[in-house]
Each structure stands twice: as C-alpha cells, then as structure tokens.
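Below is the structure I would like to discuss, written out as structure tokens.
With one protein chain withheld, the remaining protein chains of the complex are depicted in position.
After this line comes subunit A, so read on.
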Amino acid sequence: MMAARAYEFFNAELADSGLSVRIPETINNVTKEAIPLWVNYMGGHAVLKIPYSNAGQGVFTITNQKELDQFLKMNHHYDKFIVQSLVGNASWSSMTRSGKFFHVGTIPNRRNHTYVSDLRVMVTADRNGFRPVAMYARRARKPLVTKLEDSPNCSSWEMLGTNLSVKQEDGRWSSEPERLLLMDRKDFNQLGIGVDDLIDAYVQTCLSVIAIDKLSDRLMPNDETFNFDLFRSLNPDETLLHEILVQIGSFLLLNTINNCSYSTSPVPSFPSLHALGILQILRSLPIMAQTYGQQGQQTQSQEYTLPGVLHFLQSEWRRYERDRNEWEIERAEMKARIALLEGERRGIENMKTDLMRRVKMLEYASKYVAEKSHLNNTASPPGIATTEVTSSTNENGIPITGLKQPSRPISAQYTNIQLSRDQKTRAKSQQLLKNCLQEIEYLTSVATTGISPIPNRSDTVQLNDSTQAFSQQANRASTIYLGSEPHGTLSHNRNDSREQMRPSRPAPTATPSTIVPPKSSSPPLEQVSSRRHINEYEDNWFNAAEDRKGKNKAETGKSNDEDEDDYNEEQSTPISSSPFSPSIDETTVSTIRGRESSNRVGKKEGSYLDKGVDDEESVAMYAQKSFNRWREAFNNKIGEQTSDPQLGELSNAWRDVDDEQGNQAETDQGHVNGVDNKLWKTRFTLRSHLDSVRSLSWHQYEPLFVSGSEDGTVKLWDLNETLSSKQFDIKPILTYRGHTLPVTSVVLSTEQSTCYSASMDATIRVWKIPATRELYAPVDPSLNLTAYIGHTDVIWDLRLFPIHDRYSQLLASAAADGTVKIWDTEATGSPLKSTWNYYGIGNADRLNGGGRPPVPTSIDFVHTDLKKIAVSFRNSIIKIFDIETGQPVVTFKSDKTYDGTASTQINRIICHPTMPQVFSAHEDKFIRGFDINSGEPIFSMSAHLDSVTSLDIDPSGMTLISGGHDASIRLWDILSGQTCVQEFMSHRRKSDEGVLCLQYHPTLPWLASGGADSAVKIYN
C-alpha cells in the first residue's frame, strides 16, 4: 500500500520521461462498506487486499458475487482495504480507466491449459548501478478458464494466485516448490516470455525499487528519525499506526539489499505488495514477510529474537551469494557464446571476402578482355574509365557530379560498342569466365573440405553449418551465373545481376588483376593500369577493413587516434609501394578518398584497431577455441534442446552405447566433409512387415514414422516410446489395414497428423495418427479418415506439398494409369484438384500412334519454385509441370540411355531442398542431376551395381543418398559432385529387389530405409 503510494509519487516525477511504474488501478483506504461499490465499478472482477499481509494471504480475487459475499463475511483486523483491478482472462478482466491489462507469455501446455504465472525479478544495486540477481516465475495452481461459468467449483484464487505458500489443514505452512519455474530450467521457456518482456520486467523492477527507496528516504531523512507524520498522512490507518508505535524500537538495517518483484500477469498486483514488504524490512517494521513465503509466514506468527533475525539475515545473504554466483556463471557462459558467435561471423566474413575478391578478379578479367577487343575497334578508353568510376561511386552513394555528367553518353556508347563485339571475342571471354568460375567453385569446395589457401580463415569457415550454407549459396549463385552466362554478353547486365546477389559489395566493377595482367604497350594502358591500381588498392583496403572489423569485434577499448594514424598509413601504403606508375589524376584520387571516407563512416563508424598479424591470429585462435568448447557443450546439450524430453534421454542412452560414434554422428550431421566421423551405422532393425517395405515417411520432429509394405498394411512406429524404455524388441504402435493390395507409397503429414498411403488397389487412403499411442489399443475405425478414389491403376508415388497451409495442403500422386493427380487434402468438396498426363492437361489427344502416354514413375514438388512439380516418366523423361495450369514447362534431356524398355527407366526423382536441381535414380544404375531452370544435365554417374531405386537428400542439402537393388546404400557429396562418401550393405535381396526406400529424418540425425527383406532399418 505504501509501495503503491511510492509508485504514484515516482510516476509523477517521471511523467515526462516516458518511463513509469505500471500499476494496476488501485483504490486505497477503502472501507469495508465501500468495497461492493468499487468492485462493481471494476466490472464485478477485482482484487481485494488486506494491507500489510503477504505470502498470498490476505489477497482475494473477486470474480463473482459469491466470492465477494464470502469476503465480506470474514473478520478483518484492519479498517481499510485496497481494491485493485484484476487481470483475469480476456473475457473477464477488470475494466479500468486505462484499459485492460493482459497477460504476456502464457503459452498453453499440451493439454491446452493456460496457467497464470508471475515473473519475479530480483535486483541488487551498488555504486555502479543496478544488476539483476535472479529471475523466476511462479505458476498458479490451476489452469485459467476461458469463461468463469465453465468451472463453478474452481475458486478464482486457485487460478490467479501464484503464491507458493499453502496453509495446511493443521494450520502449519508449507510451500509448493513444483510451481516454481527457475530461469535456468527448461520449463521457464514454456512461459513464452520474450527477451523484450524480460527486459521490461527488469526495468520495471528497477523503477519500483527506486520509487520505494525514494519514499523510504523521505520517511527516514537520516538514519535515526522516522517521519511519522508523513507516514500517517500517507496511510491513515489507525490500527496500523498503533502497531508501528508499539513495535518501533527494534529495527533492522538492510540497506544494501533491495528486492522487488514484477509480475507479468499483475493479477493480485504483487509489486506493491512485495515492495511494501521490503519497505517494512528496510525501515524498522519487524514484519519480514518478504522473499520466500514460507519464511515470511513463520515470522508473522512468531516472536522476533536476535538470533532468529541474524539467522534469517545469514540465510538471506547466503542465498544472494548463491544467486550471484549463478549469475556470474551465466555471464561467463554468455561471454563464451558471444565469442563463439563472433568466431562464426568472422568465418563467414572471411569467406565472403575471399569470394568477393575472386569475383572482382573475374570481373576485371572479363572487363579486360572486353576492353581489349573493342579498343582495337573504336576505343574510347577514358569513357570506360569514367563510366566505371561513376558507377562505383554511385553504388557507394557519393555524388560526384563533375564526373557523372559526361559519363552518361559515353557509357551508352560503350554499351553499343559492346553489343557490336564480334562473336569470337565473346566466346573467348566466356571461356575465360567459365574457367574462373570453375576455380571459384573449386576454391569454395576446397574451403569446405578444409584445405584452404588461407588456413586461419578456413579453420573457422569449416566449423559450422551456416558457413556451409553460405558456400552452398555461393555455389548456387555461380550455378545461376553459369546458366545465364551464354545470354549475358553485356558486362553491364552481369554487373547488375551480381550486384543483386551481393548488395553489400562496395565496388563491383573494380577488380585486381592477379590473373590477367594488362599488357603495357597500348595507349589506354595508363588508364587501365591506374584503374587497376585503384582497384587493387581498394581491394586491399577492403580486406584490411574486413579483417579489422573482425578484430574490432573481438577486442574493444582502443583509442581512435591510433586508429586514425594506422588508417592513414594504410591509405598511403598501397599507392606509394605500387609497382605501377602512379599516374592517377587528381580527380580519381579524390574520388577514391571521398569514397573511402564515406565507406569508412558508413561501415566502420570510425574505429579501427592497430593490431599486428600475430594478434589477429591469436584472436582467431581464441575464437576458434571457444567455439570448439561450445560445440562440445552444445553436443552434450543437444538432447535437451529437442522438443521432446524423452529424446534427450534417448540420445544419452545412445551415447552410452557408442560414445564416440554417437557424438560424432550428431556433431557432424549434415557436414559432408567429416567423412571419417560421420558414418551411418545401423541402430535398429524393425521387423513386423510380412513382405517388402516399399515406402516410409518420417514425422517432421518426432522419432515417429510410417511404413508401407507389399503386405498391404501401413504401420506406424514410435521410436520415442520404445527407446525410452530401452527395449530392443520394437513393435509398430499401430497397423493400418484398409488397402486390398500392396501399399506402394506413404507420406506423413506432421501438421495434419495424418498419413496418406497409396496402393496397388488404385486408392489413396487417409489415416489419422492417434494422439495416444498404445500397443494393442482397441480397434478405432475412426482412424480411417477417407479414401481418394480417382486413379484406375497402381499408384506408384505420393508426395506432399512442402508447405502446409491451413486452407490447403496439396498431395500429388502418380499412377500407372498414366496420370498425375493433384489432390487438395484440406478442400471441403472433392479433393481432386487436377489431373494430367504426359502431355499436360487437355493434351490427351496428342498421343504418338494412339498408344498410351508414358506412365509417370515418380513426382516431387520443386522446392525452389513451389508453383512447379517435377514428374519422371517410364520413358526416362523428366518434365516440370506448372501445378496450376498443368502444362509442361521444361522437359529434361534425361533419356540419354533410354532403350525403350523398363530396364532403363527412371525409378525415382527428388528435388534439392534449396537449389534448383533435381536428381533422378535410373533403373540402369545411373543417378543424374539436372538444373531445373535450364533443364541442362549437371552430372550423370553410374552409381550402383544394380538399379537405383530410392533417393533422398539430407535436410542440410549437402548429401545425396541412394539405395539400389544391389542392396547397398550410398551417400554422395552434392557439392563436390560425384564423390561417394559412404557405402554400406543394408537389406537382403528378395525377388531381385534390395533397398526400396530411404528417408532422412527432417530434423533428427536419423536415417531410415526399407527393403525387400520386409525390414525397416534405422541408422544414425
């Protein structure tokens, strides 16, 4: 109550600052008779408080008349009460002048229950300011109901009160620590409180502590006196004043410890209550009902003795020390994490610099060739130079009007000249470019395989997946570039496109000529060399800047003056030490200077570090070390981070079984190059099918999958369940029976909790994945949701659209009746969306000689262009169709070895998750890759000893995995093309068939395969 006053005063002080202590609407000093009026005013929902009580006692949430009546009937010690607004549910919170309060966080749990929690922040302060000590939350005992009428038996206090103290029936006090959510525990995350909210909580706590401190100072201007008059004017409750007068005399000094709480769901308004408690502790009121409720309650009902008080103080001190230690540990961890992230970032940046340098080099090379060609014809060299300078300055956003104006017509001329270049030079420059690009690609892959020209950088580069993603992206970029290269004859165009790819590059047209040195005889040489010099310099500068940026991040506290000197030195060095004659005219130099300074201001914010190479290396080493440490820590925690708690146990159990291997496999998941470390090993062999397993599909997150077999059944396997109990006799959790012929393909939709199975009986059946999974549960016919009937022959492949949308989830099927059908599984009417055959929708008549159109064998949605779908046919052709129109868009030349029989057909195709590539598995042992945009083949390799039947790509997009009728499974490195990373024999052959299906788990480091031997194998 006093705290509420303190907040009001402080808020008045802060009125203009934008800061304020948020308090629920509080009506103080309400007499018992006036309570119903105020409750009514708050809309019938309110919080009633008896002043000076604590630990959840003396606080009453009033949500209906019954509760109000009960309160009024009780005997109360004090005369005045506090009425506050209530934050209940959206539908039953108090209305106040400032609107309604609402809860933050409060994510429903698995049973869809939302609990009210309060968030408590403890802070400490010294001369240097505030520091957080601890954060924790306390949860209410019962979940929040949406409508009060729903649960008449549940008292509102049980839903809204978060105090842990419980009064037992025999009158003693106990607490319920299971409702305490400590911040370093996982369940804290379930609160769903964001960092913003935590910061807000911290700020509010600090503010309220300050507010109370200020009021306390006013009440006790010096250490000896207590301004009783002021207190009385603030708080005219005679009963309380009497108590104070009686008990004054024994006081405590606890000035250093300030403690307050902030409630995210300010239900019974804890801030005021607890702050009041602190006020009491601090300022000689012997009611120490603060901190943990249990203690507070005991002290309320006992006499105070000096040893008792000292004991309390000691225990409090110990607790704070412990909290402080914990916090220190956390801080150290955070520091290490920062170092790790910085290491990562540095790696990426170095990589980027490298690539950029090469791109520049290439650009220079191309420019040089182009220049040479047209200089021979109708040269205007100064024009080129100006153009380039202008364009680069434009990109840097520095207007240099003097140069800009004349350059325009010349640049137009330049374009025309380039257009008119003869074919020969063009081809030549293309060749040159291609070579360079190959080099880039080579270097990129080398960087990821760990042999890099710059060891310091490559070490960091090699370490994480994100850099891989980057290199992969770079690779993609270069692929795109290759694809568009034959068309892009204008260097302007190319520059533009590259500019789009890397918008942060300072000067795309400038390149150092390390590969093609300019010849020193032609008239424009001076220009060229000078330009080149500029470029080189620029490049140097850029690299230096990049390096420093890394350093800058890793170490701080260097003075700007030093930097300035160093910078100037750096600036002068390349010019003076240049092997070329420094014939740069003033304009150019000034341009560069201008650009530099602007760059410098824009990018570096003017602080560079003066550090030698050794230092840089040591920094890198440090980052690397800490990164490695963190990697280990991360691996150990990897189990805990997964969504399912059982999984953690699981991975631990595995690690026990096979420590090194398990660790490595998880560590290097998706890391292609850790060949030695990342061999897949069979973990389980699941036997329950009675015939060949033709298809399987994983759940997105859980270790759960479905398998479809030639025995006509679909089985649901839950490894969660079985593995946590560590038994090795794994049974399927459920067998779906409904197909009347063998099942050929299954897909599991995580979002819909359904699975789709296609069969030789020409139907697609839709099954529900039950929420409760129990062996030998009663047969539930409702799990059989529906069946899609439309195909007239064996359905061979099913794929689900990669993105689930509440209104639409597409399913594609390919069948031996020659058609591909798209189903919308969320459609309210008929699920069938469209049907087409080899020739597309409406082109059914275009048959060759009246025969049946070629039968589709496999389909996959194009992940990089979700409007398209790839379909392979028995004549070994892959076509890309537009899903909406059903018309073929691209036809691949994938039938190189097609001989007119099924023994050369395509068995399966898969699209790369991030690159515009499609891979096909052929009956004649080949695996081929194609570029989706151009339709051009990327590679073709004889991959297995027998037909290739199944393909999958690991979630990171780095590894292609294939299974064949030779019963082996092989892993291929996508980046380096056709390198076999691992091979292992897996299934036994039956009916001349071996491995029939393969799938990576989308999020867990597992792999599953099904084979003709009726078994499913799980690898990790």
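Note that in this section contacts are C-beta pairs under 8 Å (C-beta built on N, C-alpha and C of every residue); 3 or more make two chains touch, one makes a residue touch a chain; residues count from 1.
Throughout what follows, contacts and distances are computed from a predicted model.
Q: Quick one: find the hidden chain's UniProt protein name among "NADH dehydrogenase [ubiquinone] 1 alpha subcomplex subunit 1", "11154_t:CDS:1", "RING-type domain-containing protein" or "Protein-serine O-palmitoleoyltransferase porcupine".
A: When "NADH dehydrogenase [ubiquinone] 1 alpha subcomplex subunit 1", "11154_t:CDS:1", "RING-type domain-containing protein" or "Protein-serine O-palmitoleoyltransferase porcupine" are compared with UniProt, the left-out chain turns out to be "11154_t:CDS:1".
Q: Which is it among A:Pro24, A:Gly58 or A:Gly712 that touches the chain not included here?
A: Going through A:Pro24, A:Gly58 or A:Gly712 one by one, A:Gly712 is the residue touching the chain not shown.
Q: May I ask which residue of A:Gly790, A:Pro856 or A:Pro916 touches the chain that does not appear here?
A: Considering the complete complex, A:Pro856 is the one touching the chain left out.
Q: With respect to the chain omitted from the figure, which of A:Thr61, A:Ser688 or A:Asn1020 is a touching residue?
A: Missing-chain contact among the listed residues: A:Ser688.
Q: Give me the subunit A residues in contact with the hidden chain, please.
A: Residues in contact with the chain left out: 682, 685, 687-688, 690-691, 711-713, 729, 731, 735, 737-741, 760, 762, 775-776, 778-779, 781, 784, 793-794, 796-797, 816, 855-858, 873-874, 902-903, 905, 907-908, 923, 945-947, 949, 965-968, 985-994, 1012-1013.
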